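Please find one structure pasted underneath; my questions will follow.
Every protein chain of the complex appears in place save one, which is left out.
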Amino acid sequence: MNLTTYSTDPAGLQAFYEAIISAHDTYAPVEKFGKFDFTRVDSLSTCNTDSPIPKTMSVKPLFFPKSAKVMKYKATSEGTELTDTEEDPLAGKRVVLGVRHCDARSLQVLDAVYKWDYVDTDYGKRRENTILISTRCNEASTHCFCTSLDYDVEQLDAFDVAVINGLDEKVYLQARTEKGETFLKENATGLAVANGSAQEEMKKQFEKFASSFRLKMDYTEINEKMQGQFDSPEFEDVSSNCVSCNTCAFVCPTCHCFKISDEKLRDEGVRYKSYDSCNNVYFTLMAGGHNPRPVKYRRWRQRAMHKFVYYKERFGVNLCIGCGKCTTSCPVNISIFEVVNKVAK
Amino acid sequence: MARVGVFVCFCGANIADFVDVPAVVEEAKKIKEVKYAIDYKYMCSDPGQGMIRDAIVAHRLTSIVVAACSPRMHEKTFRKALSDAGMNPYLLEVANIREHSSWVHQKDKKAATEKSSDLIRMAVAKSMANEQLHEISVPVTKRALVIGGGIAGIQAALDIADARIPVVLVEKSPSIGGKMAQLDETFPTLDCSQCILTPKMVDVASHPYIELLPYSEVLELDGYVGNYKVKIKRKASYVNFDTCTGCGACWQKCPVKVPNEFNMGIDKRKAIYSPFPQAVPNKPVIDAEHCTMLIKGKCGICAKVCEKGSIDYTMQDEIIEREIGAVVVATGYDLWDPKPYEEYGVGRYKDIITSLEFERMVSASGPTGGVPVRPSDGKIPKSVVFIKCVGSRDEAKGIEYCSKICCMYTAKHAMLLHHKVHDSHAYIFYMDIRAAGKGYEEFVKRAQVETAATYLRGRVSKIYKKGDKLMVRGEDAQIGQVVEVEADLVVLATAVYPYKDNSDLARLLGISYDKYGFLSEAHPKLRPVETAKAGIFLAGCTQAPKDIPETVAQASATAAKVCGLFAGDTMLKDPMVSTVNTDYCTGCQNCVTVCPYQAIITEEIPLGHGSKEIRTVAKINEGVCQGCGSCVAICRSMAIDLAGFTDMQIINEIVSI
Amino acid sequence: MEAEVKEKIVSIEKPHVEAPPDWQPVIMGILCNWCSYAGSDLTGTSRLQYPPNIRIIRVPCSSRVDPWFIIKSLQTSADGVLISGCHPGDCHYISGNYYARRRFLVTKRLLNFVGFHEDRIQFSWVSAAEGPKFAKVVTKVTEDIKKLGPLHLYKKENISQT
Partner (left out) sequence: MNYTKQIQDIAGRLFSEEKIDVFIGYRNTGFDENQVPVLINQYKDVDQLLFTDKSVFNLANYLKYEHTRNKRVGLVVKGCDSRALNLMLTENQVKREKLFIVGIACEGVVDETGGKAQNCVECVMPDAVVFDEMLGTPSGKRDYQENSDIRALDGKSLTGRQEYFEEVFENCIRCNACRHSCPLCYCSNCCIDQETATLYHGANTTSSAFHALMTWSLHLAGRCVDCRNCEKACPSHLPLHLLHKQNEKVIYENFQEHLAGMIQDDRGAFYKYSLSDPDDFIM
C-alpha cells in the first residue's frame, strides 16, 4: 500500500474543503447553542473545521444516531405485519471534515462490537460510505489523554485522510487508508505531493502536540491493576458527587449502549434504537423489580470496568480513547482519568 | 388477548337516520382488537341487552363497547347487562354516537358516520386499559345526626327513629319547635300550630331512639359517608336537667328581664327562662349574658328557690362526640331584615311590624293574649295594611327569589285579624297572588270573601306618619292610580332568608351553598334532598323557602334516604376512586393539599422490601374519595391513578384517532 | 418619548406544508362529566348543529386534565384542543376547576411561547344547561383552527405516511 502525502497552505486547504463541500455530501462541525455538532453543510463558512476540542461533540451520531428506526409494524385483525423502515438517511456516500484523531479512533473501537457476533449492517454501511478527514490537534485540551492510551495517535489509520499542520504555514494532507488515497487522488487535484521534509515536520508537530498533555498515564498498568479492583472501595468515593445525569455516556464517542423502544400510534408502530446509558438507574432494572445496580457506585464501577477491563478482555482494545468529552460535559467534572487512576492505585 | 365486542345502536331512527350504522359496524370490525361487531335497533331494550349477554359468552369477549346514546343515559343499564352475563360491569365503554354525533351533525351523514367510527375507535382504545373494578363496601355507623329541631328536624328525627335507627337531634335553642312553634294557626286549614306540633315534640323527647341535645351546636364533622364523627358543643345551661322538674319557681322569682326572642321581643322574659310554656324539654336555662349572678356574682335567687338544687352556676360548655353515619341538615330560616326599605320608615315607626311579630300577637298564648295591638300605644288597630314581597322578588333592594309562603300567610293574617278584631279592615298590597297548592287558592278566595279585605295590586312607595296614623302610599295598578291608605298598623311580609349561620355550617360540613346561604342540593330536580357530599341530606327551609307540608314531606324524604343508606351493614360505593402506587409515590403530599375531600392521608411503609427504614407515602381513603381526579393530574410521578379514568385510558383515547 | 420600535408581532405559524384541499381539522375535546359533558349532551338533545371535527373525551372533572393530555393530543392527531369544565363556583367537586384554570393558563402560554398559535389550545366553561353555548364554542374553535391549517409541530411521526 502506497499512501501519498500532499502539501499545501491554509488557503489551499480551504479551497480543498470547499471543493469537497461542493462535490460531496459533507458533514462538519457547526456551532449550535455554543457547542459544535457534526452537521450536513453546504458551505465552508457555516462550519468550523478546526472547532475547539472541549466544545465539539463526537462524530458518533453520524454512525450511531441518538435515535434510529429499526423496523415498522402494523397490526390488523389478521395479525401483525413487519416492514423495513424507509431508507437510512445516514447511509449515503459522504465526507466528514474536522474529525479529531481520538474521535476517529472511537469508530475503530466501535467496529469491534458492531462487527462482532451480530453484524450491524446499518452501521457497517454508514462506515463504508464515509470518508473521514481528520485534523490533528496542535495542542491538547485540559482533559485530553489520547496519547496515554493503547493506540498510536501519530500513525493512526482510523480515518482516511489526516490534515497536519507543518512549519511555515504549511499544511500536509496524508492519506491513511486506501480509501483515503483514492479520495485524495480524485479530490486533491492541484495539490503538490509533499517533499522529503514533510515526514520530519509532521513528526515535530506531533512531538510538540504530545508534550502539551497535562494528563499522562500508563494504560498497561491501569488495565492490569483494574482487573482486581471490582470490590474497590474507591468506586464509592469517586462517584460520590456524581449526579447520575448520563451526560458522559451520551457524549462519549465509544459508549454504545442503546435501548429499544416501540413507539406506537393506533395500530402501527416503529421500533427505535436510541442511546441509553449505564449510569441510568433503569438501565439494569429487571421486569421483576430487581435492580443489580441501584446505587451510583455500582453503575460507576460498571462504566470504568467496561471501558478498561471488560472490553479489553473481549476485543483487545480499551473502550476509552482519551478524548475527555465526558469530563468536559460532566456538570461536576468527574474525570474518567482520575477515576481509573484512583481505582487502579 | 383482548377480544372486544362492539354493539352499535340504531336508537330507532335517532342514530340510523343520520349515521350509516352498518358502515360503522364494518369500520369497527377492522380494528385489531374487535372480534365481534353488530348493530341493533334498540340496544337498551331487553332483546338488545340479550344480544350483548349472548355475545359475551359466545365470543369470549373481554370488554364491551356500546355505541349508542350518552353514557350519562344508559351506562348503568349496559353495565347491568355485563354483570348478568357474568362479566365485570366496568369492562364496558360507551361511545356516545347519538348526542355527540347523529343529533348534532344531521346535515352531514358522511362526517357523522366518520365521527361515529372515530368515537368507537376511542372507546375501544380506552377499553383496552379498562380493569375489573369492584364496588367498594364501606362499613356504616347506623346512627343519624339531625341538625335543627324545627318541624323539619322533628319530622326527620321521628321518621328515622321509627325505623329503629338511633338519632342525635341537635338544637341550638333551649327547646325544639322552631318557627312553627311561634305560629298561631296554619294555612289553609287554620288548625292550631301548637296543637299539631307539640305532640310531635313530646314524641321526640320520649322516643327511645332519639337522643335530644337542646342548647347545643355542631362544632366539627370529620369522616365520610357512613363513618362520620361529629363534635357537638353542649352549651352550659347552668341547670341540671336530670334533677330539674320544670316547676317554674326560678323564672318566676328571677329579677332580670330580657326581651323575649320567642315573642319577637314584644314582651320580656327572665334571665332564667324556658322559651315557651310547651317547650320540650321543659327545663329552663340561664342566659349567661344577662344573669347578674354569672356576670357580677350577685343575686343567686334562682338557686335559693330551687327545691331540687338543680341550679349550678359553675357549669361549663361540654364537648361531646358521636359517631354517626348520616346527617340531616334542617336549620330552617330567618326573616329577612327589611332595613333597606327606608322609604317605609322601617325602624322609625313603631307601628310597622313583621309578619312573625303579628303572628305572635294573634297567638292565643302570645304576649298580647291573642289580640293585635299597636306597639306605639297599645291600641287595637282597626285599619291594618299588609305589604307583601318585602325583600322578595326585589332585585334592587332585596333578593331575587319568591319566598313562596307570604301570599298564603298574609291571607291567613287577614283572616286572623278579622277573627280577633271584627270591626277591622285589612288592606293588602301585593304583586301577584301565588296560591299553588292543595286548597290554597280556595283559602285565598275564602279570606277575600270572609274578611272583605282590600287587595291592592302594586308596590308601596312610601309610608309616612300623619298624626298617630301611618299613611301608606302605593300604586293600585289595576286602576292605574296612586292610592293612600290610612293605617293603624303595617305588617311587612318580609322575605324568607336562610338562617344566618348557614354558610358557616355549610363550610363546617363541607357542603355547598348558594349566594344567599341556602344549602345546595345535589340536583335541583332529581336529587333535591341530597347534597353533593354523600351522606348529608337537606330538609326544610335550609335548602329553599317552603311551607309546612313541603317541609314535612322533604324531612320524611331525608328519613327515607337515611334509612336506605343504613339498610345494610355496609354500603356500596362507586369504585371510580383514586389509587396510589406506593412504588412511585415520593411522599411530597401535594395531593393531600389539593384534595377537596381530605380523602388523602399518609402512611409509613418500609423503604424497600424487608427494609427497616421507613418512608411516607400517600394513602387514599376509598370511602371519602369522590373520584374527581385532582390528585391524579397534579401527581408528578404519576403515582396516583383514577380507576375508570386512568392516564392510560385517556391517553389511549387521545392517540387512537 | 421612547422611540423604541418593536418588531411587529405577526401571529402566524410557519406553514410546513400546504393543507390538502379536503383537509379537515381534528379537535380533541376533553369535557368534564358534570357540566360540559352534560352540556354537550344537551346540545344533542336540542339538535343544535356544530361542525363534526371534535372528538370528545369524558373526564370526571377539568382538574383531572393533566397538561400532558394537551401535549399528547397536539403531538398525535389533533390540530387543536378544547377543554371545557364547569363555571367557576359550579364545580361538582368543589374546587377542581380552580386548580385546572391555573394549569391551563400556564400551559397555554407555554405552548404559545414555543410556537403554537394560541387558538390551538382553547378552554371554555360550559354548564350542563348551556347546550347552545357548547355548539357555539365548538363552531368557533373549529373555525379558528381551520384558519390556522394543519398542525405539524413536534408531531409524532405519522407512521403510515413514511
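Note that the chains take the letters A, B and C in the order they are written out, and that residue 1 is the start of every chain.
Methods note: a contact is a pair of C-beta atoms (placed from the backbone, for glycine too) under 8 Å apart; a residue touches a chain by one contact, two chains touch by 3 or more.
Keep in mind that what you see is a predicted model, and the values were worked out from it rather than measured.
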item: Chains shown that the absent chain touches, full complex; value: A, B, C
item: Chain not shown: contacting residue from B:Q252, B:Q316, B:S461 or B:T593; value: B:T593
item: From B:E318, B:E400, B:E484 or B:D583, residue that would touch the chain that is not displayed; value: B:D583
item: Missing-chain contacts mapped onto chain C; value: 6-14, 67-68, 71-72, 75-76, 88-89, 95, 98-99, 101-117, 122-125, 137, 140, 153-157
item: Sites on chain B contacted by the missing partner chain, in the whole complex; value: 583-584, 586-590, 593-594, 613, 616, 634, 636-639, 647-648, 651, 655
item: Hidden partner chain, residues of chain A it touches; value: 32-35, 37, 57, 66-67, 142-143, 214, 240-241, 243-247, 249-251, 259, 261-265, 270, 272, 274-275, 277, 280, 282, 295-296, 329, 331-335
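Throughout what follows, only the chains that are shown with their structure count from here on.
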item: Distance from chain C to chain A - Cα centre to Cα centre, in angstrom; value: 45
item: Computed distance of Cα centres, chain B from chain A, in Å; value: 73
item: Chain B and chain C: spacing of chain centres that average the CA atoms, whole Å; value: 37
item: Residues of chain C engaged with two or more neighbouring chains; value: 76
item: Where chain A touches two or more other chains, by residue; value: 265
item: Footprint of chain C on chain B - complex, ascending; value: 70-73, 96, 98-101, 103-108, 111-112, 114-115, 118-119, 122, 510, 512, 532, 576, 594, 596-597, 626-630, 632-634, 642, 645, 647, 650-651, 653-655, 657
item: Contact set on chain C toward chain B in their complex; value: 24, 26, 28, 33, 37-38, 40-41, 43-45, 47-50, 52, 55-61, 63-66, 68-69, 72-73, 76-78, 92-96, 99-100, 103, 135
item: Residues on chain C engaged by chain A in the complex (per definition of touch); value: 76, 156-160, 162
